[in-house]
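With one protein chain removed, the remaining protein chains of the complex are shown where they sit.
After this line comes subunit A, so read on.
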């Protein structure tokens, strides 16, 4: 613990801290461009200069200087002020004065810092440098003349995304940041460089010229594109969400978000269901709420009622759906739309038991039937961190490029029962071993039991460590399982019971052909597969248009707020179900969202406490002996749900990055 003096105030700093961190601990603001907490130190922008004694009598870059015992640091001296003004003046030499047409304007580090630490006027009257625009893919728009070459994007691509395709070519004044040969950066995390860029060189292409930061209403929400539960901020103006950006939460997403999380929002205003529909003579025709409710109330269900929950639902909606089904005399609830039927007698055997932040410390990891990069990109970045610290990764299942070295053992589920000697040995020596079980495993008979057997054979349980992890990729999954959205036998059993009345709560991945005889009521927000098959459509709210509780893959209960109102006649899902219950003569016992939430917490207390839910730990007896190939269930990362299928940005990403369609750049 070195003791240093910052501007005359003495304080202890942790060993290994830099002078910049010491200054921050002392509450001093140090301007910076290239330094970023989650990236390696580059030390090339020189904005963080401070005066340090003992040392040479000149300002020093605090971000790259280790704090040492007895240092006297000054951040307020004349030397520091002059140094900052000088650096700022140099940075602005080649930076264009185009803030009025720059998307970064208003949230620009360069703007803010030049106001705070700059000279106020430039003495430079030579020609400025100009740099041609670079193509970086469908997500990132470039205006490279604005670049100040902090290389944050280069370091992010290499260190976090694991896709070393961004670099700095040429040198000196001619240095340019570009992707390799100006091909699109093939990363599902490329949008993060937009946030990292301290100036307006890299901005979001779908958001170009859409809004100014100060006119946006900012709402804290939870992302539903995958099961990680990324903490996001929805920026909206009027009734439209214009962008989603990550919030910092070190337990969940650090400060990253996948491209799907960021850019599905243009799907929220397309293909929306904005009025009720009723099927008449085989065709869906617009109707009033009363007509739609009457059509449902006319169904003679006799208690044969079922509900299928979609992947994007909040717990409140699922609870209201469950309450309605039960009130009508039904019992069948299911959320695993694609036919999975794994055992849920112990939720601890189907959850990601290792907290995401702890996963970074795992030392031996076995991936089973998973394409982590697509199923949960932000779990993949955690794994990358573990590997940087020396973890060893084995994989069973189809081979994918996960951006790090995986020792693939083969694509055969029977390997689970007879793991190679080397793997068993590596796990034997491991202090923090982890197995990650992907969606490909749960779809295979016996494979779930096989992986649970590994808990014993590989010793996944250590003191304060549980390395058995099941990876879900539906935001609603864990919440649904907690609320009982699982029928023994899965959706096949639901279909086999031939329910007279089927509530489809935003379920767009179900094979509706199996529900030929059922009267299907679709409560959801997009005109996708579920709406096409429905007999009555009740327009609901998307994740941006309702507050809700979400449970992520590790069982973390999180709450999101409502950012905007649903379009047209659409209503929040719970209020639709509540109104419908009235018409059907089975009035639900809540009249407000708060009452609903209270009812839900009464039924499932864990949903009332934000944070990791405790599922205990027990291993159910399951059949084993799986054989044959495993397959990852995600065929196209960018088109996994109704919202992204409606999003032109996601469609373009899919075409360009997954299917390799080349897009000519639009003529300027």
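Observations
Everything below uses one rule, namely that a contact is a pair of C-beta atoms (placed from the backbone, for glycine too) under 8 Å apart; a residue touches a chain by one contact, two chains touch by 3 or more; residues count from 1.
Heads up, the rule we're going with is that contacts and distances are computed from a predicted model.
The chain that is not shown carries the UniProt protein name "NADH-quinone oxidoreductase subunit E", picked from "Macrolide ABC transporter ATP-binding protein", "Imidazolonepropionase", "NADH-quinone oxidoreductase subunit E" or "ECF RNA polymerase sigma factor SigD". Among A:41, A:68 or A:168, the one in contact with the hidden chain is A:168. Seen from subunit A, the chain kept out of the figure touches residues 131, 158, 164-171, 174, 179-181.
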